[in-house]
Structures are given as structure tokens and as C-alpha cells.
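Only a single protein chain was left out; the remaining protein chains are all shown in position.
Letters A and B mark the chains in the order given here, with residues in each chain numbered from 1 onward.
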Amino acid sequence: MIPLSHYLLLSLALFSIGVAGVLLRRSIIIVLMSLELIFNSINLSLVAFAHFLQSMTGRVFVVFTITVAAAEVAVGLAILVAVYRRRKTVYVEELNEMKH
Amino acid sequence: MEKLFFLIFAVIAIVSAIGVVSLRNPVHSAISLMVCFLQVAALFILLRSPFLAAVQVFIYVGAVVVLFLFAVMVLDLGKERFGGYLHHQRPIALVVVIGFVFVMGFTILHGSLDAPLGNYTEEALVKNTEIMGKLLFTKYVFPFEVVSFLLLIALIGAIVLAMKEKR
Partner (left out) sequence: MTTWLILFIPLISAVLITFVTRRQKDLSSYISIGAVVFCFILSIDPILNLLKHPHMEPIQQSFSWINIPGLHVEMGTLLDPLSILMLFVVTFVGSLIHIYSRGYMHGDPGFSRFFACLSLFIFSMFGIVLSNNFIQIFIFWELVGLSSYLLIGYYFEKPSASDASKKAFLVNRIGDFGFILGIFVLFQATGTFNFIEINHILEKGGIPDSTLYLAALLIFCGAVGKSAQFPLHVWLPDAMEGPTPVSALIHAATMVAAGVYLLARTALLYHLSPDAMEVVAYIGGFTALLAAVIAVAQNDIKRVVAYSTLSSLGYMVMAMGVGGMTAGMFYLTTHAFFKALLFLAAGSVIHAFHTQNIWEMGSAFKKVKTTGATFILGSLAMAGVFPFSGFWSKDEILTATFTSHHYFLFAIGILVAFISAFFMTRLVFVTFFGNERYHGHPHESPPVMTVPLIILAVFAVLSGFAGLPWFEPNFGTYIAGPSHGGHGEHGFNFFVAGLSTVVVLAGIALGYIIYCRELTKDPLEGNVLYKLAHNKFYFDEFYDNFIVAKIYNGIATICNFAEVNIIIHLFVNGFAYLTRESGKILRLTTTGKLQHYTLIMVAGVVALFLLFGAL
């Protein structure tokens, strides 16, 4: 039987890789993909906990998380398209309007 | 036997995840992301959650990755410039991420995060999907409605945002 910590470590690995992607990549689309990775790692740990605590609630919660993630991707990509149309760039560091 | 499968899935998931963040071609990244999602779905089955595994495949692999691929193609991004695909803050970022891994790993291994393995009833394992469906439409019907409304909003929002501006 696989202990809970294994799942959590895997989740941590995926999460960290996702964070590294967010921090390191310049392309906004890769950043969005990294965000999806982070989402998945969280889902994984949620399901693992639900499994080990014998709870259905955790699983139902994952359904909601996945739905919200899908919504987020849809809106995020739409924003990306809109930004690209206007600025002709997908590099995050060139989008620094928040400074002013 | 289960451990072997876990190892296989975990290794493939990690490798493909690294692929997502390190490959230069966004299309390759998207494909890698899809592989990773599939492994997570397989892990869900190991965790006795076939319904979630199906949802994972449908939504992530079927919808999200496809969306990404569409975006890449619509925008015609191509490869990022050579040497310039990584952000200039990478030394600090790497230190921080490694620190994060250490901190969290230490917490997982030495903390009190371990929980006792529960013994599921046979019904919960066999009729997983049925039980989830019942729960979603009885106990969790209100969050379910909220989330569906959220999806509707996201749908409309995405359309509005991506619409070509009228001149």
C-alpha cells in the first residue's frame, strides 16, 4: 500500500515545478500552463487526503476545483488573446502597466 | 504491484511536468502538459476515484489542453527567442523554489500530515460515480449551482474578451 506522504511528495514536486514555471518562463501562455500544473497538484493532494480520510467531500470538492480551473483557463486565454491583439506580445515582463 | 504503477505514473508525471516548463516550443509544452494530466488521471484511479479520473480526462485533456493548442495556433507564437525564454530573475527564483521544496518536503516527511488509511466499503469503491452524483445533486446542490453559474459567466466573459473589437 502506498502511504499518503508519497502522494503528497508527488503533489509537492508538481507544485514546485509549476511555481518554477510561473517564475521563470517569459511567455504568458507557458505561465498559464504552469498554473494548470499547480491546480493539478492541488487536486491530487485533495483526492489523496479524501481517500485516506475516507471522505467523499474531498472528491466532490475536486469536481468544483476542476470546474473553476476550466473557467479560469477560458477567461485567461481570452484575456491573452485580447492582450496579444493590442500589444503584439506574449512576454509577461513587457506587460508592466501596473507600475504606473 | 500498486506501488510499481504509482512509481511509473509519478515518474512520467514529473518528467512531463518538467517538460512543460522547459520546452521552448509552446506546442511541445502543451503536449507535455497533456501527458502529465493523463498521469494524474491514472493516479486518481489508484486513489479509487474513477469518476474524477474521467472528469480529469474530459476536462483537462479534452478541453483545457485543446484550448491551449488553439490559443497557440491562433496567436502564431512560434518559438521564443533563443536564450531569452527564461526570465532574468532565475537565480533568485531557483533558490526560492528549492527552499520551498525543502520546507514543504520537511513538513510532509516529519510533520503530522499523515492520516490513517480508511477502509472503504465495497459499495463506495464499486459505485463511486453513483455516490458522487447523488452527493452533487443533494448535499452539494447549492455549490453546484453556483459553480454552474460561474461557468456561464466565464463562457460569456471569454466570448466578450476574445471578440474582435468593432471599429
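Convention: a residue touches a chain if its C-beta (ideal position, glycine included) is under 8 Å from a C-beta of that chain, and two chains touch if they have at least 3 such contacts.
Since the structure is predicted, the reported quantities are computational estimates derived from the model, not experimental observations.
A.B. asks: Could you tell which one of B:93, B:136 or B:161 touches the chain left off the display?
C.D. replies: B:93
A.B. asks: Please pick, from A:2, A:19 or A:33, the residue that touches the omitted chain in the full complex.
C.D. replies: Here the residue in touch with the unshown chain is A:19.
A.B. asks: Check each of B:7, B:66 or B:103 against the chain that is not shown and name the one that touches it.
C.D. replies: In the complete complex, the chain left out is touched by residue B:103.
A.B. asks: Under the stated touch rule, tell me which residues of chain A contact the chain that is not displayed.
C.D. replies: Residues of chain A in touch with the missing chain: 19, 22-23, 31, 92-93, 95-100.
A.B. asks: To test your reading of the contact rule: which positions on chain B touch the chain that is missing from view?
C.D. replies: Against the left-out chain, chain B lists 87, 89, 92-93, 96-97, 99-100, 103-104, 106-107, 110-112.
Definition applied: only the chains that are shown with their structure count from here on.
A.B. asks: Roughly how far is chain A from chain B, going centre to centre by Cα mean, in whole Å?
C.D. replies: 6
A.B. asks: Which of the residues in chain B end up touching chain A in this complex?
C.D. replies: Touch list, chain B to chain A: 2-3, 6, 10, 13-14, 17-18, 20-21, 26, 29-30, 33, 36-37, 40, 43-44, 46-49, 51-52, 55-56, 59-60, 63-64, 67-68, 71-72, 74-75, 77, 80, 84-90, 93-94, 96-97, 100-101, 104-105, 108-109, 113-120, 124, 131-132, 135-136, 140, 143-144, 147, 150-151, 153-155, 157-162, 164-165.
A.B. asks: Please output the residues of chain A touching chain B within their complex, sorted ascending.
C.D. replies: 1-10, 12-21, 23-27, 29-30, 32-34, 36-37, 40, 43-44, 47-54, 56, 59-60, 62-64, 66-75, 77-82, 84-85, 90, 92-93
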